[in-house]
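Only one protein chain is missing from this complex, and each of the others stays in its spot.
Right after this comes subunit A.
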């Protein structure tokens, strides 16, 4: 009896692990797309609205879903007077706090980090160029993430279950 319960637990956890991995593959391109949209909104806020960076990030954060929403709001909070942080430091803190909650990988994180170094330090035209560059890099990552999704999403779902089945068979 106990053997059966153990086998069921292994099968269940293996299946869930597979599902989780598959979900990561599905969420990553979606979150990269959201990040690109956030950058496009930031571009509008900077070029037409002349909105100061902390307010712009807060506004964009409000319109987005978690975890990107919390990440942007956290970065905006770090820039408030009294905190004394630069844009780069605020983003570094926000990335450390919230990046793990996203399904995105280190390549995307590096794009955001690089952008944070130049954000707010130059005139509008220059800012536009930097944001456009970051967005195009993210688009490449998005394309790669979609390929990964097509290749591995279904596979991870079944792989999780199959590996756990293999373990059960080996144990028996």
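Heads up, the rule we're going with is that contacts are C-beta pairs under 8 Å (C-beta built on N, C-alpha and C of every residue); 3 or more make two chains touch, one makes a residue touch a chain; residues count from 1.
We adopt the following convention: contacts and distances are computed from a predicted model.
J.: Given the options "Molybdenum transport system permease", "Stage III sporulation protein AA", "Methylamine utilisation protein MauE domain-containing protein" or "Multisubunit sodium/proton antiporter, MrpC subunit", say which is the protein name UniProt records for the missing chain.
T.: "Stage III sporulation protein AA"
J.: Give the residue, chosen from A:13, A:44, A:101 or A:122, that touches the chain omitted from the document.
T.: A:122
J.: Across the whole complex, list the residues on subunit A that are touched by the chain not included here.
T.: 46, 50-54, 56, 79, 81-82, 84, 86-87, 119-124, 126-127
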